[in-house]
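The complex is shown incomplete by one protein chain, all other protein chains being positioned as in the whole.
Per-chain numbering from 1; labels A, B and C assigned in written order.
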């Protein structure tokens, strides 16, 4: 197996929560594209836990680029970046080492890796690994913007509190990308934070739904059958921890629609083909039609809660009770939004590289 | 690009609706596994349009195996199978050739293939291509059964009419695999058929939701990050035409849950690890935990409807009106269930082959 | 495993010598390129056994295209082609079924496929499978010619009889592609045929060396390290049965050279960069430098000989003696040349597709 996504522009992830460092290798970058380390840092800031509603682990998440960049530009050879792990209190994890945290990967890792996994802080399954993923994604986000492709994600639903729908997409996208907590409706945002704090106060956590829009994407991107754009996007979206559902356009809403309600009729305006509605989320037959690509991800509540939980001791194979302590988020959804943007950008940049060739993003 | 899914057990698809033949190549089969042509035929029967609620195109869908089978057993070399296209009334499609059917792939194919695509009957995007996919999938379904892994899919929701939940899974799976119209509750089935016929009478179509259960699957299958079992399954599930959403376990229901509601506590029973609930659909951290794998697919209404629709003429690039005639389904969801089973089986068989090696399915 | 070569333009092979049909699926073709069935047939003619020096099995090798072509042009979707097997005298092979032919794949197939392989005529290992490979390759050869890239292969050495070196490459390439027995020096050709007939008269066979030139290839093609052009070409060249060595430029001759003899100094002529010598065979650091790409393949003598040979009975696992009868070639090298051209073209077309994008070969 390879922890690699993408064929033309690929990203390989490595690292454990409490190991030496986490990192990523990106390959297939067009020579000459600018690598904006400040933008990478600002994307990492969006992912970083902050404030009352996030875990107390604070790290600089300083990215060190080891290769593939020369004079601030991509050389076209593999770009390796690492983020050193610091502030790793391993001792926290020893006591509960054999107690499988429910809905975490502890038990499945124990089976798959036969006891050899680094169990500290979730090891390779830790959300910590999304840091290099976001750093790699930042490069892709930046590449796409320079080609007129813009991505943004907002919290559509947090434990029942809903944001307004996307409206003027370009404005909404610009707005979302300028704020740390990605909600369009200020009022909904306050309620979401309150809802999260309420859960935190109870030692509990909350789930939600993220909605993403991609605009400026050319028509004709994607493949029929196995490499449909939905297949490729869903593949990488389901790599993001806590994502348990992905739907495009009307998604599960299609179940209650008729064809005449669901179909998106075409029209021509100023020689550009559009559709009156966008129930298909900008995708027909697995291929973009030039309308905005819209999808939603279901994000499950953070499994780390402070309430007592039933579980097993994987060493004795007996039933047990788990009381978690330490640093945990009552919600990850507000931090996950930049991870979703990142993987979306990586996936689309890969598809555009395949379609237009390796140098396309490099201009000229 | 490659129209291929799978690394260890792979399937490659080819064909157009009105071309010479459609087919598939499966590679990585363990030498010695039986290839049961009757079972393949019976799976194709489940996919085949039948009765008032399906299109009037009837074909034998006779599978011809060209290679990879010797004395009714897989040799271990690539198994190629084809189904000849017959009864292809091409003339039907000439008149409306340039009118992009809304929510079909006509327009996106025109952009992607620059006018060179075989436009007859949807060409390579036709549901017809699911015939060899089901034939290939039948081989995988059969392989898995012999290893104690059983798959079944039912119509959970058809335009608002809901089937009952899965109950005793083994019984439900056996029942579903014995009936052509996959609904557990006989009463719901009648209502679904009535709903479909009502839509048909109006020249319209209906969508729905399919729910799939996989039992008997070992714990520890899947990879962290990019090749999580959710990533791999979603990849191939979104290859199935009309699938616009995929959710595992509680899926989008997680959005309104707290961690304490959502988490699946572990317990040990007769030395076997189980969870009290299965909100995670048998998957933690992208890896199976030994509980049943449960997921649902949103299926959009068949885009081919007989109501007049607005569209464009792709030749003149002017607005136009489309009135479809010909053979079309008011619903595909009852036929899609076997396609979902097929791709699920292909995906899982690929993962098991990767984990246990090429000969594992061959026994000894 | 996948019997597939190429990532951007890929070819998948299937079939057994005495099965129903052999075939190939090509994916990633640019929409709109012409598929010249006559050219495909003419390439197959070059591969077909003919005359006294080749096996007596004569087949039409008629290619049937099942998909991916519409109005004689590639649609851009997978192109599947098959060649039916006819004239398959299976009975010939029953008697010696368990006697492993030395230097053939009989024994290794028996181990790998655990006795389930189709043993008739070498099954999937038969040179027969090069027929669809040549058919697929013909499409690539044709694509490349239209982009100014020309390939030809000659017999450099047949059992010690040597052809002259390449001279004016374009002339030599045109000449070789116009003749069925690819030798530049008419005199050498006569001697080679005599040598082959001499071996045939003794129930023996002969090996040799094929030399290939590719001209018109742009500089900058290939990747550093794992996907160097040498790596990719060698990968597919070693797929050709009987090829046991591949060398680029001076190849093994480098062993006896100094750096000052071996290096190819650069110069500029009419703004074009050239090298005074071409010991590196047009490749520096795994990447084309714009000079002709030159390589040679060692082709072992056909293992099927009529002399009595020691071997084992794979059923009884005892020592045995084998006397082959039937249809066999005293040399395959004159037929292999078109296989080498084919795989070279497939490999280069894949690399150009990766570099320039999927539509590049489609022009406009």
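Please note the rule applied: contacts are C-beta pairs under 8 Å (C-beta built on N, C-alpha and C of every residue); 3 or more make two chains touch, one makes a residue touch a chain.
From a predicted model like this one, the values you see are computed outputs, not experimental measurements.
> Which candidate, A:48, A:112 or A:189, sits in contact with the chain we can't see?
In the full complex, the listed residue that touches the missing chain is A:112.
> Using the touch definition from the top, which of C:19, C:207, C:292 or C:362 touches the missing chain?
The one listed residue touching the chain not shown is C:207.
> With respect to the chain omitted from the figure, which of C:19, C:78, C:137 or C:281 is a touching residue?
C:281
> In the complete complex, the non-displayed chain touches which residues of subunit C?
Spelled out for subunit C, the touching residues are 1-5, 13, 100, 102-109, 111-112, 124-125, 129, 157-160, 199, 202, 204-209, 219-228, 230-232, 234-239, 241, 243-268, 271, 273, 275-276, 279-281, 283-290, 296, 298-305, 307, 309-312, 317-319, 354.
> With the missing chain put back, which residues of subunit B would touch it? List them for me.
So the residues of subunit B touching the unseen chain are 7-8, 77, 224, 354-360.
> Which subunit A residues touch the hidden chain?
Touch set of subunit A with respect to the missing chain: 1-4, 6-8, 10, 12-16, 19-23, 25, 27-28, 31-32, 64-68, 70, 73-80, 82, 112-118, 123-124, 358-359, 362, 364.
Methods note: only the chains that are shown with their structure count from here on.
> Provide the C-alpha centroid distance between subunit B and subunit C, rounded to the nearest whole angstrom.
Distance between chain centres: 38 Å.
> Can you work out the whole-Å distance between the CA centroids of subunit A and subunit C?
45
> For subunit A and subunit B, what's the span in angstrom between their mean Cα positions?
Result: the chain centres lie 27 Å from each other.
> Among the residues of subunit B, which are close enough to touch at least two other chains?
1-4, 13, 112, 124, in rising order.
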